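Okay, structure first, notes after.
In this view, the complex is presented without one of its protein chains, the others remaining in place.
Per-chain residue numbering starts at 1, and chain names A, B and C are given in the order in which the chains are listed.
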């Protein structure tokens, strides 16, 4: 029933994507909670030595830490800044406590607070009401937002409710399992708040494990998280979340994460890390080559397949 | 890693489910937009001659019309009350315009307004902000809610925004493709606002095409729309959405819908319809027998299968 | 090019021409659905059609009878729900053009789909907003499609279900609506647009419909464009696609003339 259509391709290298969409001073969103972190794009952003980025997410781990340590992010908006089971985030502490490599500011909300703020921006409303944040110092101290939250009485019942402002995002990075050539993006496993965070953005740059035939996407349209028109650029980046997981593709690299937690204890160690693992490799491809085929093969996911469902009528 | 656990079964007949959960005067939500309407439960509610129900949904079609005509629903909250391509809803018109069989009241919002109200209730907040409804009569006329909406200035930007109150729901009916014995419910195809509408409810009564082994559900956990603890009762009702569709199971029965639109033009015609298709058959099983195997077989969905995806790590 | 056509066919074709290539269009049932499919097949292959129930870029193999028809799903790019379609797509500002039906309209394009007569004791109770209020409030522009007579083109609608321009420039903005407003009204008699005062005027009359007849079917003195012309008739290709592919059973187009 439809003619073949051809749109100009959104597929580009990580270099081209960062050159085109990530400029100094923007509000940039990382992605993934516990997995699917967009490290191919983050490492490239560091290589291109961007400055004064406001980096945004609910749960920052190595993604936030490396961007702060590299001097790219000067402001953070989020709710968690640590390395989970691996301890505190050292670059982040050095920056906040000692101004190394530069003084940073943090606008602090809870995880749900950030999610609610992404929801508001994604739905085009100025705020979202929440029932957390009440009675805490999260709303009492602020860093760079003039108005961080607004306490109000619900006009319907009189109960107290906290309004959190929409979180505007210039560019969102998303790591996804797959998309088609048009940029219809599919994700499974934990979604975190990528659905809302990406839809909050003016531009979405997605890195994917693979580009698949549009028919594969269209045989399972409920898995689509972002429609093509919301996606500005597609970067093919297998293992792009390393050292984090991508459900169905590879497991986390716990040794790498331990190494990062260890070497970043000192500024010198972190600078060596940047040289070895970010600047040195020159590209995501170079990074994968440095990791080596054996290591990547060991991380590869074992099969645990879903069953087909019928979409017929 | 886990011991086998046994919970008391939630599986019951539609008769038992309605007897247990649907009492006179409650706020009851229908389900499905354009398909997956919970007719097995709706017809049983009519058979049990419930009264003074406030019936709730964004897009009412035959589900709202039959509940009004049968004298079960005396109040409606929603946004659309018609038979789509098949014209106006006659019972609904007769009730509203002439008080036949009884005078009804309607609290009218838009589709998105109702969805936003379900979202608020589902997330436990007292309201949701929207940018529609502004400047219209939807917020100027009200029927039975004391405060239908609240216009406010966004405290962050000063722009106008409409607050719509959360939509409380006592019992939500949902028609789903499948669930497991615990009540982990999976749906695919258009979701409508069933996700939010069901989560808004105190009790969810789900009718399913089939109960499947828990392992099938757990091999594809991203398809789960409701976790077991939100589900109070499970009714096995194959073809329970008839004459509407259920993606992957059966197509709509356009002839039946045309018949309904035609016979309901008169009150007498509708009363005959109730006798023939609701009271007479006595149960969903009786209804299916009256439709006949041939007719149901003709409606059966053709295969259009999704591909398995890997959930491994 | 002399093929005969019905006014329903003309309206479907006229709606199709309101969609530009690459645009995102928000679609309800009926003629606009046929028009949108036609646009995508001909001059707007890169248009993306959003169906309100939460279906993006569908490739239906039969005529859908509802915005949530399961025939829209196999082959669609995305299938989700009302929150995604109406919230994250429409309210977020992605939709270029939305289509609306109407039972009554006034000169500012405000429309009524709720009641004829007094709200609490109406002569006719109509279906209500559905997604109409959202589309009229939040799409970048809207196209209204309706049957026309004097009781439908009225000075004051009985109830504003969906805001149009609401009044002279500034009125819609003052209500807090973030964008949008009616661009065109397509009836069985002609096509209308809105002037710099946001008042409706006749842009074209359909073949065989006189301007006199149009005047008789508006309850105020309708403004006429100085460049008023006859509505461009459907092409053979358009008619062929409509009749043979998009609505072969005549569900929305009805019987042939």
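As a working rule, a residue touches a chain if its C-beta (ideal position, glycine included) is under 8 Å from a C-beta of that chain, and two chains touch if they have at least 3 such contacts.
For clarity, every value in this text was computed on a predicted model and none was experimentally measured.
Participant: Out of all the chains shown, which come into contact with the hidden one?
Facilitator: Spelled out, the missing chain touches these shown chains: A, B.
Participant: Consider the whole complex, including the chain that is not shown, and state which of A:74, A:245 or A:264 touches that chain.
Facilitator: In the full complex, the listed residue that touches the missing chain is A:245.
Participant: Which candidate, A:130, A:163, A:237 or A:291, sits in contact with the chain we can't see?
Facilitator: A:130
Participant: Identify the residue among A:13, A:111 or A:202 that touches the chain left out of the display.
Facilitator: Within the whole complex, the residue contacting the unshown chain is A:111.
Participant: Contacts of chain A with the missing chain: which residues?
Facilitator: Residues of chain A in touch with the missing chain: 32-35, 58-59, 78-82, 84-85, 88-89, 92-93, 96-97, 106, 108-113, 115-116, 119, 130-138, 141, 151, 159-162, 188-196, 245-247, 251-252, 254, 301, 304.
Participant: Please output the residues of chain B touching the missing chain, sorted low to high.
Facilitator: Touching the chain left out of view, chain B contributes residues 1-3, 5, 7, 122-125, 180, 182, 184, 196, 199, 214, 217-219, 221-222, 224, 226-230, 311-313.
Following the convention adopted for this analysis, only the chains that are shown with their structure count from here on.
Participant: Would you identify the chain whose Cα-based centre sits farthest away from the centre of chain A?
Facilitator: Taking each chain's C-alpha mean as its centre, the farthest from chain A is C.
Participant: Can you name the chain whose C-alpha mean lies closest to the mean of all the C-alpha atoms?
Facilitator: The most central chain, going by mean C-alpha position, is B.
Participant: Can you compute the centre-to-centre distance for chain A and chain C, using the mean CA position of each chain? Integer Å is fine.
Facilitator: The computed centroid separation for chain A versus chain C comes out at 40 Å.
Participant: Counting only Cα atoms for the centres, state how far chain B is from chain C in Å.
Facilitator: That gives a centre separation of 28 Å.
Participant: If you average the Cα atoms of chain A and of chain B to get two centres, how far apart are those centres in Å?
Facilitator: 36
Participant: Would you please write down the residue numbers of chain B that are in contact with two or more other chains?
Facilitator: In chain B, residues 130-131, 159, 161, 188-189, 191, 245, 247, 251, 301, 304 touch at least two other chains, as defined above.
Participant: Give me the residues of chain C that touch two or more other chains.
Facilitator: In chain C, the residues touching two or more other chains are 55, 69-71, 73-74, 79-80, 83, 87, 91, 138, 178.
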